[in-house]
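Sharing a structure, written as structure tokens. Questions coming.
Only a single protein chain was left out; the remaining protein chains are all shown in position.
So, chain A:
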Amino acid sequence: MTMITLKRIIKAGFLNFKRNGLISWAAVLVVTITLSVITTIILLQAVLHFSLNQIKDKVDVTIYFTVKAPEEKIILLKSSLEKLPEVATVSYTSADEALKLFRDRHANDYATIQALDEIGDNPLGAYLNVKAKEVSQYESIANFMKSDNALVSGSTSIIDKVNYHQNRLVIERLNTIISGAQKLGFLITLLLVIISIIITFNTIRLTIFISKEEIGVMRLVGASKMHVRGPFMIEGAIYGIIATLITLAIFWPATAWLGVKMTDFLGINMYGYYLSNFFQIFVILSLSGIILGIISSFLVIRKYLNK
């Protein structure tokens, strides 16, 4: 294909878009809806991801030690825990710090503080706070604690209790909900995207159907397949480009509003997210829009060209 043919095809595509008037804009509208669905999904995924991470972050396992437990043994246990691949962080709170935290927490509770003063000794033991990388991994960490392995010999004797066994049911339920939410999110995304693609494809099919006769005439006049098909593909690309711009323009004020009104509820500032990921969203939308437009046109027109 020569440059001049390419130039003519592009020019004809723009001209057709302009002359088809309402039909072109109807197609743009449908592509815009598709792209809006995609953008909404991107934003919802961000909210879902953020919320799930927050929930995951709230889950941890605390290992309480006996009051007499020697500190070096606890530190040893801490370092061996840190070597486990499932463990994200381990934080150590000494008995003194535990007491201080306890006092701070109950600063207004006079009776408790007085009781504490009366005991004189520190009744609290040190503890380790363990966070796993995944919610599903707490079980294996808890199992590690139960086993009296060579690395931390005798550690079971200094452990008072591990609260995983108390929180186990909650953690397991949460784990099911999180993986369920992710699967559901993915399925809904897939479904919506497929529906949008089918609707867009059909709209473009209708716009080309109107030109069915003309395609036959162009072929009779001796135009090559590319010369007939090219302008329609360019039109498809134009639908995609304009729809991308409209979608980006719509979501600007929409996310700004969400950012002002819904940040507390969603836990994430939509406007901030939209702006900081603007380039990625632009690329995803324009590529989806243009590819959708071009491929739909290409597939539809193939049917009429082969007659």
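Going forward, contacts are C-beta pairs under 8 Å (C-beta built on N, C-alpha and C of every residue); 3 or more make two chains touch, one makes a residue touch a chain; residues count from 1.
Keep in mind that, in the parts below, contacts and distances are computed from a predicted model.
*Asks:* Quick one: the chain not pictured, UniProt calls it what, "Large, multifunctional secreted protein", "Cell division ATP-binding protein FtsE", "Imidazole glycerol phosphate synthase subunit HisH" or "Ammonium transporter"?
*Replies:* UniProt protein name of the non-displayed chain: "Cell division ATP-binding protein FtsE".
*Asks:* One chain isn't shown here. Among A:Ala107, A:Leu191, A:Val217 or A:Ile291, which residue touches it?
*Replies:* Of all options in A:Ala107, A:Leu191, A:Val217 or A:Ile291, contact with the hidden chain holds for A:Val217.
*Asks:* May I ask which residue of A:Asn16, A:Thr34 or A:Thr255 touches the chain that does not appear here?
*Replies:* With A:Asn16, A:Thr34 or A:Thr255 as choices, the missing chain is touched by A:Asn16.
*Asks:* For chain A, which residues reach the chain that was dropped from this view?
*Replies:* Touching the chain left out of view, chain A contributes residues 2, 4-5, 8, 16, 19-20, 213-214, 216-224, 227.
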